[in-house]
Structures are given as structure tokens and as C-alpha cells.
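Have a look at the structure below before the remarks.
Every protein chain but one is kept in place in this view of the complex.
First chain written, first letter: the chains are A, B, C, D and E, and each begins at residue 1.
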Amino acid sequence: MTRLLLVNGNTSKTVTQKLLAEAERHAGANVQISAITARFGADLVSDRASNVIAGHAVLDAVAHHQDPYDAVLVAISLDTAVEALREVLSVPVVGMTEAACWQACLVSNRFGVVMPDRNTLPLYRERILNYGLRERLAGLRAIEATVQTHHAAPADSEAALRAAIMDLVVNEGSEAVVLAGASMTGLQRRLQPLVPVPLLDGIASGVILLEGLIRLNLPPSHVNGPYTTTLSGLSGPCTELLSGLPSARTSI
Amino acid sequence: MTRLLLVNGNTSKTVTQKLLAEAERHAGANVQISAITARFGADLVSDRASNVIAGHAVLDAVAHHQDPYDAVLVAISLDTAVEALREVLSVPVVGMTEAACWQACLVSNRFGVVMPDRNTLPLYRERILNYGLRERLAGLRAIEATVQTHHAAPADSEAALRAAIMDLVVNEGSEAVVLAGASMTGLQRRLQPLVPVPLLDGIASGVILLEGLIRLNLPPSHVNGPYTTTLSGLSGPCTELLSGLPSARTSI
Amino acid sequence: MTRLLLVNGNTSKTVTQKLLAEAERHAGANVQISAITARFGADLVSDRASNVIAGHAVLDAVAHHQDPYDAVLVAISLDTAVEALREVLSVPVVGMTEAACWQACLVSNRFGVVMPDRNTLPLYRERILNYGLRERLAGLRAIEATVQTHHAAPADSEAALRAAIMDLVVNEGSEAVVLAGASMTGLQRRLQPLVPVPLLDGIASGVILLEGLIRLNLPPSHVNGPYTTTLSGLSGPCTELLSGLPSARTSI
Amino acid sequence: MTRLLLVNGNTSKTVTQKLLAEAERHAGANVQISAITARFGADLVSDRASNVIAGHAVLDAVAHHQDPYDAVLVAISLDTAVEALREVLSVPVVGMTEAACWQACLVSNRFGVVMPDRNTLPLYRERILNYGLRERLAGLRAIEATVQTHHAAPADSEAALRAAIMDLVVNEGSEAVVLAGASMTGLQRRLQPLVPVPLLDGIASGVILLEGLIRLNLPPSHVNGPYTTTLSGLSGPCTELLSGLPSARTSI
Amino acid sequence: MTRLLLVNGNTSKTVTQKLLAEAERHAGANVQISAITARFGADLVSDRASNVIAGHAVLDAVAHHQDPYDAVLVAISLDTAVEALREVLSVPVVGMTEAACWQACLVSNRFGVVMPDRNTLPLYRERILNYGLRERLAGLRAIEATVQTHHAAPADSEAALRAAIMDLVVNEGSEAVVLAGASMTGLQRRLQPLVPVPLLDGIASGVILLEGLIRLNLPPSHVNGPYTTTLSGLSGPCTELLSGLPSARTSI
Partner (left out) sequence: MTRLLLVNGNTSKTVTQKLLAEAERHAGANVQISAITARFGADLVSDRASNVIAGHAVLDAVAHHQDPYDAVLVAISLDTAVEALREVLSVPVVGMTEAACWQACLVSNRFGVVMPDRNTLPLYRERILNYGLRERLAGLRAIEATVQTHHAAPADSEAALRAAIMDLVVNEGSEAVVLAGASMTGLQRRLQPLVPVPLLDGIASGVILLEGLIRLNLPPSHVNGPYTTTLSGLSGPCTELLSGLPSARTSI
């Protein structure tokens, strides 16, 4: 039995359910997925300040999760707090957009990224460049759909997405396209037949990469000396998680 | 009267007092500085996870500060949450290490960075590269002093710092050196006479840059469309700050 | 039943057997691996000219393989002809060093690479930089072991490898290390207990990434117009492979 | 009393007066500004060859200035000879475009640059990239206004500038915009109300940064060994300046 | 007497004759050029897989050439196998596109590249970036002409080329333009009068650079230790070439 922990860094439980459903669709036979949701912050993070809050919320949600797990999928599309979780946990941790970009690199020379919400474009750009993927990123495009407009007129937002994808293919040389945005998960299945390049979804990509990392069974990276800081003002579970107490670093 | 708000993202009030003292030493005649301290997190942030927490703590501390201010100095040496604060406030915001690096660029072609605590070296490296300063960064060095060892044997840690600075000068071509780390603020005054290149301190640099930005009197950058997210689970002041309510975006 | 095709671009069948054994050790339950060997070229490629020959040999070997397969693992450590195979096949293709680097990026911020044979260091450097991984590559080290010296005195070459790994960790900030070189596959299992960072092997990494890509079930990237070139002087199977005849682009 | 020396590297005294007026508008209470003009070269430098001449003219003008000063503002928008002045003087030296870019980085994630005269666009591009600001530079735009056309129809050139600024904001993601070109100084005050991002002017930015650097009171960088070259054919003051005679390196 | 060996990595002998004629037009007085053609592969390489084959074909063609020569011009526009030939031969080796780019850098600050066949654009892009010329490459454009359409309506393809060149000049800031593609060699002579920037042809550029390298008379680079690999399955001449036997490394 493999146990994945999916952490939605947004507070929307509707989105968590959607992410979980997509994750379960792609999970292997013996994989059980638990989904948890940020207990505070924005329902759908799309600015820098609520993304900072989401960092705490992701750590907090993981810290409060009692049951053991073998890997963590950070299911907020800015991959918030991924590196911090990797530091405090002993199990593999992957962010959903990171996962999609990595899979894109394995099937293309250069990939593009499409997202809803123009406000988030620079945030995705920075995140992907910070991963060191400048040479592989062909371009980014935002469509003007919100979750609301998408639900109101899905055909319209799908047409806009398809146009943005084709723009990335024809004008930027994208050989694959990442569909970014937690609220859009699953859309790749509808759009894939309409475009000539592979579409990558973060949840599908992440579940599969994590199952693989669990099989690789690597030890965590222990390059740092001991920490001597004192924590205060945090919940008990958060304090334990950051203190590196064994109980909080699960797998078994 | 100019009012600076200094936010220590570490929870150590001793450090806050030290930072405030250094800031006041460099502040102009009509400048009044208020210093606030993170209400939760690590006493001295030196790892990724407590830095994520510090992001929330910085926003929280600013949100809970009732009095008006004209600029914010983020006084945690990883410049935690600087971009997020810039997004939600209408006043200038500068991080202490960012400030030191920027001043270093104005007096040298390439600069180095010295810090206590080897664990933090990659975090500084990432932060400075994310500022886009790869071409200007000559190198980084960590000494093995903690605040404790520094207080126990200041001459030893100063000798180690001086050796690290000279290493950066001779072997990396550093023409200026940034002394990073909130706990080390003020040390540049003791070390400057002993080395042949200018030493930059984040608090001195930041106070001066902020006073200048206040005088430049620029409007904030309004490039984004309206945000439609819903916040939950946050304190009232934090919610106001992230919601962009005018009361929270001070300057008068 | 999932069928992987492992292509050794070196002509050494001993190495092929070793690679196949390592691949089978990491393969999933329903995975069947066929291993084929370059029919011409160098027994162990370590220079640019024989690597150019290996490119043809990899295509040739794949072209002559009659049975269907679902993915291809290019098991020559310079990942020779990976992009070309991706272009002509409809199934996922991954190179062994590419796979190890990708897995390294998912468990570390920056990774190092260790290899036998100083002559090949610049070739690995170029290959990894061409993948666009400059920001993630902490450093490279070569030890002076050949396969012969390794077999003659394995303890010596393991000690040298361990020293090189620790050099990458301590002096270059590597948080993970890729063990490169087809002839060294499997050594990561012996060395892992001796070092504080995860060690990545290309065969283990590649088998697992390919199984994941098969599950993702992405269509190939069709961004190019029709090709109008005429081929001559090649074997029938090679001509078919490059002509894009359906029979040669397998998966069923 | 703080004494700034403003050096116009163009030979146009009309421009010098304009630059001085703008500088005085932004200077602090106890700041006295002396403005000097290049004694030879182009009235408004806009090509590489006259920019080379302007380098000499800037050094020459500074060398011939007898009165002491505490900092130098290089008021030619290609920041000509800034690094050379920094080398031979003991006081802070800042270029006007460098100053504007630095201030832009403190208020935005990525900034754009607008300039009159298409011929100079590649020169600005090179200068800003040589500062190492590639990651922060969102784009550049030139309008086709000369000083003459601007004076003849200021509303037209302002409309063109505003359009170029909005193009940089909307299509390149610029969160701030630098108005480059000595002849355009002051225009930022008229255009600022018309655009949604902060506009940076080199003179305002430079005066303020220099006042700050004077307060920081850093020693010059002494990393080089003694120079042994012999100068000839230069004016006495220029020879003194380049020889490093104390009389020429002012501040007191 | 100087003897150049021109190697067409495409199998089209018509193209070889065209390349040889262009080379002879630019060769110096005492230069004798021998042209050889790939014995297998694509008539005009325009995809990754046939480019991989061309690598072998280039080495094979050179290996089978019995007469001595003083330098090699790799006359396939993706410069296939250039680095490998440099490794095994003792004489200068230059690729035609590399040569054109290098000459472009000597007459411009940034250059563009025009090519027939949209399919090859990413291949040129990668090749030129791999040369490290990112900073000098202003842009790339493909026209939709094939050799066939060019022969059928040369005026049309010339008009398309001219439009693409002007696009690179006006919109990308190209100060010179490389005409890429072996089949287009010589066209620069017809187009040069119609455009305001220098046009570079790979054959003209390469012949001239090679004559210069012969005069420089540099020793080859011997930085590697001895190779110990065993070759098999190759023709006798190829085996000799890769084994570094003196008979195969000509000049005399």
C-alpha cells in the first residue's frame, strides 16, 4: 500500500475534491490518497501575499495530518513551500507545476505554459525560472477566464485555452504545453484531442512522479549542520514539524 | 517627520533591539523608526521551513501595526515577503540584504557576501540570484560562528569574518562585501578599518534607500486586474491587509 | 504487460547485460525489458567521434528490433540520439543520464555529477548544460578509474568515488549526486550508505520515469510539417524508421 | 553642506541647465549642486563614436573642476565613464540611467525603458545588460521624437511616450518604466499621472542615491596594486586625475 | 598549394557541386578544393534523426578520402560532427554555419539567421545556442521555400527571404544576417544589394576562415589522456580515423 498525501494550499475544499478526483484517476493500483486543505488563506491563491500565507498553510496542514504517508503532492499551482517541505520531511515531495514542467521536458525540447488569470503570469514565470528552466520554457500565456467564467461558459474558456496553446505552438515553438492552475485540473483531457502537442497536467504528472520516487527509495539529503533555532508561537504540530521530531517526518 | 517601520521577521526581540539601534544610528534627522517583531516562528531564521513561516509572520506583524508609516524595512536577512509587502502596501518596501546588495552594486563592479552559519549559504545564494544579480555576485562565504559563539568570543568570529572577506577579495575579485545576517548588524563598523573594500550592512543600506524612495514619491505599481479571491481563517488585520482595504495601506 | 526497450549505444554486450540486470531490479511487476546492443562503434564510448557513431548505432539498433515496445531507455550515458528517437518514435524515450538528472532535481536544489574517465567530463558538462540545467548543476568530478581498474580493485575505485562525492557535497553544495557512466551502473547501491546525499543512477531513474510516462499516455508532439527528404544508403529498417512508416513507430 | 557635481557628458549647455534644474528640484535641503558640461564632443550623444569621445570629455570636465565635491552624478544617459570615475575618485559616482534602473528594481519585479531616438536603443540595451540586469529588464521601446520634434509638438511626443509605456506594461509585463535620455529629464512628472506604473527619471534617482551614498560614508575599493603607467599628451588636470594625485580626488 | 576538403553531409551530389562552385569562387589563388559527399543518409538533412545519421556519414566520408588535405569545411548547415572531426584530425575543421556566425560577429553586434524550411528552425536555434552565441543572436526566421519551390519560382523565394531579412533588421535589431541552409548557398550574392545589412554565407565564410587557420598553423589541442576503447563493426577507414592512426590524420 502506497499512501500519498495531497495538500491543497488553497482553502477551497471544492478545489481539493477536484484535485483528489484527478489524482485518484491517475494513481496506481495500490495507492491510497489523502487530501487535506489549507486551514487559512485564500480560496484560490493568485497574488504574492496570499501565496506567502499559503506557505504557512501548507506546512500547517501537513503538520496537523496525523496519519502516516509515503510522499506529498503539493497541490497548489505555484508549488508553494515545496522546498521547505523537502527540508523537514523524510519522504518525497513534489509540486504540481514542477511535476508538469519536468514531464514536459521529457517529451519536448521546449514547452509553453497556459494559465487562467493574467495576474498570476509573472508569478508562474518567476517560479519556473527559479527552477532553472529558462532554456526549456518557450513562453507563457494567460487567458482571461476565472473559475467563475469557466463554470458559466466552459466552451468559451476552452476555446480561449485552445487558442492560447496554438499561439504557444506556432509562435513560440512550444512542443508541449503545461496547463497550470489548480482550478483547471482535468481540462487537459478535454483539450488534448484538439491540439497537436502533449498537454501536461500537474496532478497527473505529480502523482506519477511521486510513485516513481517512492520506488527509487532515496534517502533524504543531509547536508546541513544541526539547527539551533528556537521556535515560538506556533501550534504544537507545526513546532514538531519544524523541529524535525521523528514523529513528524513520516513514512511508517 | 518621516516614519519608518522596521519589521524583524525573526522572533528574537533582542535582535529587534539591535536592528533598531543600528537603524537609528543611520536614520536622518526627522526620521522616526518603529520596530516590530514577528509574533511567531524562529528566533533566528536559518532554514527554509522557518523562512516560510517568517513570511506569514512578517505580513502578520505589519498588519497588526496600527500606526501609520511611510516605508517598511524588512529586517530579516533573507528579505522574507518583501515582494508580497510591495504588492499590498502603497509605501516603499525594501529588504535589508537587497538594500546592501544594491548599494554594493553602486560602489563596485562585483561584490561578495559573507554570512554566519553555513546552513544558510544556499538560501542567500538563491535569494540573490533571484534578484537577478548573478553577474554582480563574485562569491559567498560562510563562517562557522553562531550568535552564541560570536558573543562568547567576538574576536574569534571577527577574525574569521575578516579572513572570509579577504578570501572573497583576493580569490573571487570582490570589490565590495555584504555582511549578511540580522544578528551581525553593526559589525561592519568594526571590520571596515581592517579590510580594503567597502563593507555593506543591510540596515544602514536599507534605511538610507528607503528615505530616498520616500523622497522620490513614486506611485505604487498598478498593473494587475482586480482580485476576486476570498480569504478565511486569518486575523482581522491580516485579512484587511490582503484585501487591500485602504485602512491597511498606510502613508498618512 | 509493459514492454521497455533498453538500447545500449556501446557495443559491449557485457555492459548490456549489466544494464539489463540493473533495469530489471528496478522495473515494476508487469514490465518486460528487452535489451539490445549497438552493432557497431566503441565498446564504451568516451570521445566525441565514437559518440557520433553511437548516434547512428542507437537508431540502427532500434530500427532492427522487430518486436513491439512501449518505451525506450537509451542506455548510453551521454544519452546519444535521445532527441532523434523522440522525433521518429511514437513512444516515450528517455536517456539514462537525463533521467538521473531529472530525478536529482526532484530531490535537491542543486546536484553534482561523478564519472569515471576524465576524458568524458567536458562531454557530460555539455550534455547537461544543453538540457538547460546550468542552474541546478553544482559541479562535476571525474575519478581516474576505468572499467578495468574498477574490476581489478573495486575498493579503490569506490573510495575514489566516495571522495569525489564528498568533494561535490562539501565544496560545491551538491545536495544529490548523479553517478554517470553506463559501466558504473549499480554502484550507487554500494555507495549510498557511505554518503549523506541521495545518489542517482541512470538506469533505475530511467526505468521508473518511463513507466510513469507510459501511464501518462501522452500523444507525441506533432509540430513539424511533412518531411520531403529522400534517404539512401541505409539499411531497410533504418530507412523505415527515418521515413516514419507506421510499422517502425511502435507501441502495439 | 553637501556638494554634488553634475557632469553633462553632452556639450549642450541648454541640456546642462535643464539637468541642473531637475537635480535641484530633487536635492535635499543642504545640498549644493554644481553643473559642468563636456568641453568637446556631441551636443547630444546618440552613437557609439561620440559616446567614446564623451568618455574622455567626462573625465576632462571633472578634472578641470577645481572646487571640492562629495559625489558625482554622471548626467549623460549612457552613463559614460562611470566605472572609470569610480576608479579614480574617492567619492561616490553614479550614472543617471544606472540610478533610474536601480530605483526601478526597488519598486518593481521587472521594468521597461523608453527612450527617444531609435538609434540609441541597442546602446541602452547593451549598457543595461552590462550592469547585469537582464533578469529585471522587461523590454525597451524607442519613440521617434528628437529634441527638436519634442519642442515643436510636445503633446505629440508625450502621446508617443505614453503609448510606448503602456506597450511595455501590457505586452512586456513592465511594472515600472525608466524614462531614458538626458534631453527628456523632467517629463516623468507630466507623464506619471497618465500611466499605472511608477516612472523613473535618472536625475531624480541619481541625486537621491548619491545623497544616500554620501551618508553611508563608505571607503573606496582598493583592490588593485600600484599602477606603473606613464601618461602623456593630456592636460595637466587630466594627468593629475588619472595619476591619482590626492588633489584631484576630492571630498574636502 | 593549400588543399581544402569540403564534406557535404547531405547525400545530394547536386548540392555538393553547388557548394564546391561557391567555395571555389571564394578560395584564394593557391587553394585546391576537393568535395566529397555523404555516402548514406538524407539528400538534404532537415530533421534530428537524419542529422544523427549525417554525423556518421561525415566521419565516414572523411575517413574514406585518401588524398591529403590541410583543412576541412563541414558543408552541411547544421555543422554536423564538427567537434568530433576536430578531435580526430590534426588539421583545422570549421562548419559552414559556425563560420558564417563567426564572421557575422566580427561585423555586427547582433545578427539574425534566415533559413528555408520551418522544420529546421529549432535545430539551428539549438546549434547556435550551443556555440554559446545567445547574446549575439538577434533572432531566427524561416521561409516556407523548399529547394523545389525555390527552383520553380526563385523570385518568390527571394522576395520571401528579403522580407524575412528585413523583419530581422527592423524588429529584432539584427545588424547582419546569416543565410543558412546548404541548398541556398550563393543566394547572398543576389540578395545583398537589396538589404541594408551584410549577408553571410557559410561557404564563403568557411573557406576564408580555414585559409586563415591554416596560416595560423596552430597545433591541435591535446588535453585528453589515451583512449582505451575498442572499435568494432566499422569500415577499415572509419576504424583508422577513430583510432587516431597517423595515416588518417592528414596534413602531408
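Definition applied: a residue touches a chain if its C-beta (ideal position, glycine included) is under 8 Å from a C-beta of that chain, and two chains touch if they have at least 3 such contacts.
Because the structure is a prediction, the values reported are computed rather than measured.
**Q** The chain left out touches which of the shown chains?
**A** B, C, D, E
**Q** Touching the hidden chain in the complete assembly: which of D:Asn30, D:Gln66 or D:Ser232 does that?
**A** D:Ser232
**Q** Pick out which of E:Tyr69, E:Trp102 or E:Tyr124 touches the chain that's been left out of the picture.
**A** E:Trp102
**Q** In the whole complex, not just what's shown, which of D:Leu5, D:Leu20, D:Leu73 or D:Val88 touches the removed chain?
**A** D:Val88
**Q** Which residue numbers on subunit D touch the omitted chain?
**A** Residue positions of subunit D that touch the missing chain: 11, 38-53, 55-59, 81, 83-85, 87-88, 118-119, 126, 130, 146, 148, 224-225, 227-234, 238, 241-242.
**Q** Can you name the residues of subunit E that touch the chain not displayed here?
**A** Here the touching residues of subunit E are 26, 28, 83, 86, 92, 94, 98, 102-103, 105-109, 131-136, 169, 173-176, 192, 196-200, 204-205, 208-209, 211-213, 215-216, 218-223.
**Q** Which residues does subunit C use to touch the chain missing from this display?
**A** 121-122, 125-126, 129
Basically, only the chains that are shown with their structure count from here on.
**Q** So if I look at the partners of subunit D and the partners of subunit E, which chains show up in both lists?
**A** Touching subunit D and subunit E alike, sorted by label: A.
**Q** Figure out the least number of contact steps between subunit C and subunit D, where 1 means they touch directly.
**A** Minimum number of steps from subunit C to subunit D: 2.
**Q** Shortest hop count from subunit C to subunit E along touching chains?
**A** 1
**Q** Mind checking the centre-to-centre distance between subunit A and subunit C? Centres are C-alpha means, answer in whole Å.
**A** 28
**Q** Find the geometric centre of each of subunit B and subunit C from their Cα atoms only, then give the gap between the two centres in Å, rounded to an integer.
**A** Here the centre of subunit C sits 45 Å away from the centre of subunit B.
**Q** For subunit C, jot down the residues that touch at least 2 other chains.
**A** Touching at least two other chains: 83, 109, 135, 173.
**Q** Using the definition of touching given at the top, classify the network of chains in this structure as line, ring, star, complete or other.
**A** other
**Q** Mind giving me all the chain pairs that touch?
**A** A-B, A-C, A-D, A-E, B-C, B-D, C-E, D-E
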